[in-house]
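What follows is a structure written as structure tokens; I'll ask about it next.
Of the protein chains in this complex, one is absent; all others appear in place.
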Amino acid sequence: MSEYLPLVVLFILSTLVAAIAVALGHLFGPRRPTERKLQPYESGMTPFGPGTRRMPVRFYLVAVLFILFDIEVVFFIPWAVVYRKLGLFGFVEMLLFAGILEIAFVYAWKKGALEWE
Amino acid sequence: MSEQMILTQTDLAERFPGKVRRDERKGYEGYIVEADALLQVAQTLRDEMGYDYLSSITGVDYLPDGYMESVYHFYRTTGGPALVLKVQTPRDHAVVPSLVSLYPGAEFQEREAWDLLGIRYEGHPDLRRILMWEGFAGHPLRKDWREPYYEEDAKPFKSRWPDGHVYRIEDKNPFHKNVDYPPDFDPDQWVADNDAALYASLAKIQSTLDSSLKTDTVIVNMGPQHPSTHGVFRMVVLLEGETVRALKPVMGYLHRNHEKIGERNTYIMNMPFTDRLDYLSSMSNNFGYALAVEKLMGIKPPERAEYLRVIMAEFTRISNHLFAIGSLLNDLGAYFTPMLYAIEERELILDIFEAVAGSRMMCNYFRFGGVARDLPEGVYEKMRDLAFERLPRRIDELDLYLTNNEIIRARCEGVGVLTPEQAIAFSASGPLLRASGVPYDIRRADPYSIYDRFEFDVAVRYHGDVYDRYLVRLDEIRQSIRILQQALRDLPQGPILAGKPQYQVRVPPGEAYGRVEAPKGELGFYVVSNGKPNPWRYHVRAPSFVNITALETMAKGNKVADVVAILGSIDIVLGELDR
Partner (left out) sequence: MSDPVTFVAKWLEAYLSGLGLASGWIAVIMAALGVIALGSAVLLLDILLVWVERKVVARFQDRLGPNRLGPFGLFQPIADVLKLLLKEDIIPQGADKFVYNLAPILALATVIMLWAVIPISATVAGSEINVGALYIVAVGALGTLSIIMAGWASNNKYALLGAFRMVAQMISYEVPMVIAILIPVILAKSMALTDIVESQTVWYIVLAPIAAIVFLIGAQAELGRAPFDLSEAESEIVAGYHIEYSGMKFGLFYAGELLHALTFGGLFATFFLGGWRGWGAETYPILGIGYFLIKSMFMYWVIMWIKYSFPRVRIDQMLNFCWKFLTPLILTVLSITAILDKLMSGLPYWAYVLGMLLSNLVILYFVYQAVGRYARRERQRVADPEKFRVNFPVKSTASPSHLP
């Protein structure tokens, strides 16, 4: 696992650098808050209603599609590395898997899951 | 032309006896209609006589005579002169029936007349103030309404140099002491209640949407401080996800009561003031105002001046359309690249304006009966080079890179469609109208100046979408280049001003409506003179203001991104919209 060591170090380092930058900005910048200044920006008007809302349902559909595909694509990756060693069985098996995925894709398309409206 | 349309103007008084009479006042034209017959007359005009286009609605306060007048200018989209109707109503109880049911384009103009003149339009579906804020005291265009800085009724103010010295108004009226408030009014605490009513009306629509499906709808302000609104225009939109379910335009953030100031000014003082309307095309503004006042004065500019006027107006059209196309592309998200290339050509045109008028944007070039200065040396060659060589080449280049771009076509085609019927009904004008398949160009339909001498085509497209509005602008640039080439070829020598230059002009009493095909649409100036050095009434029919009436219809049901593109395709300038 020693090759993962640099990743951990880099993660700590990069977060630290970014955090220091934010802290420096906090340190050097002036702070003269006024009520108007702290208002969330809405084209110069006082915002009407809260700024955080429920997501429109359409975005959830995209997220579900993403889960469908991304998770399955992740299965492809280890297979792609070793499929020559797996022989014909592994190859056909994966083609079947891809076939099922594509059927699901066509189904989603026909059902209109890919339409925005 | 159908049988019915041959019904001529003279019949109108006979057809509605006792209700309609000719306007017999000296210098006036058209008919005076009794208020209760207005709807009936308008219906006849629209359905039988072919006056399908309601160009302008405004009001005049005839204070000495004790009545208000609501003035209507009707046109036929097949061309021809105006038919003017007037409705007189007492000042203390000014009520006129609304024409919105017949001409939806009257909506904002009637609201404006209510706001500024206090003429109540009975039957208007949404009669609120439009340029001033709700709760504003009085109607500022009434002649007895006086602004906080009031000194005298008309410039030049004699009080400014009582003993040979000029006083600045700031010395006489120091800041903070120049406004009178009612005793119980604190301007710092007061909040205009426009927004409450506005949000409430949107919330009503919201409730009807929410019941069907449990999606969150959001009311979002786009503007006044928003990059896509080309200034300080504001749209309050009701969003469902990305889709705009309802939209309310709010304007007036740049309102300075142009018309009141214009009525205080002398005639010539208004010439530079018109520059500030549509500050991207000041030459066209000058043109319209000069036409209106010349009509009243009954003078005509000499040949060379007419040619120079046309040349400048067409250069203005090109520069304005380049800017419009550039900003439309910006609204579509092409991060300034097309804009900057389009503006490059505009700069060259502004160079010419600077050479002839001394200013790049606020040209103040036209005078009553001519133009201010002749061409300096070398400018003619520059203009020839632009019109014959450079502009045609660069326009082809823009065309090549933009017109068939897949993303532009995908974003613009079929978006924000305005059918020809709607376009006419909403009194749309300019590229907005012509992109909807109505070949109505004032230069052809009701020629002014010397436009009848030039050969050019009226640019027209038929789909009424954002893409066609872009194409119409491109076509119009090409036609303007054609006109420029002819005008530059034929430009005669001679004087540039009828008579000698004068500071004060003598304008006989009467009314005149001068309208030009400004780059953004029909720009009209309605001027009423009572023989004094200042106009009694000075009204601007601004194309941006009237065109925006159709925005809500076009925007509904589209995505946020489309609404921005639609607004960009109308091509508004806030200096003109808010006046």
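Should a chain be cited, it is by its letter among A and B, assigned in written order, with residues numbered from 1 in that chain.
Definition applied: a residue touches a chain if its C-beta (ideal position, glycine included) is under 8 Å from a C-beta of that chain, and two chains touch if they have at least 3 such contacts.
Keep in mind the model is a prediction, meaning the values are calculated, not measured.
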{"item": "Which residue of B:32, B:60 or B:100 touches the chain not shown here", "value": "B:100"}
{"item": "On chain A, residues whose C-beta touches the chain left out of the figure", "value": "2-7, 9-11, 13-15, 17-19, 21-22, 24-26, 28-33, 37-43, 47, 50-53, 55-56, 59, 62-63, 65-66, 69-70, 73-74, 76-78, 80-84, 91, 94-95, 98, 101-102, 105, 109, 114-117"}
{"item": "Touching residues (missing chain, whole complex) on chain B", "value": "2, 5, 46-47, 50, 52, 76-78, 100-104, 107, 125-126, 201, 218, 220, 226-228, 239, 242, 246-247, 329-337, 340-341, 344, 405-411, 413-414, 419-422, 424-426, 437-438, 462-465, 552-553, 556, 559-562, 564"}
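Going forward, only the chains that are shown with their structure count from here on.
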{"item": "Approximate Å spacing (C-alpha centroids) for the pair chain A, chain B", "value": "49"}
{"item": "Complex contacts: residues of chain A adjacent to chain B", "value": "42-45, 47-49, 53-54, 56-59, 116-117"}
{"item": "Interfacial residue positions of chain B with respect to chain A in the complex", "value": "195, 199, 213, 215-216, 218-226, 234, 240-243"}
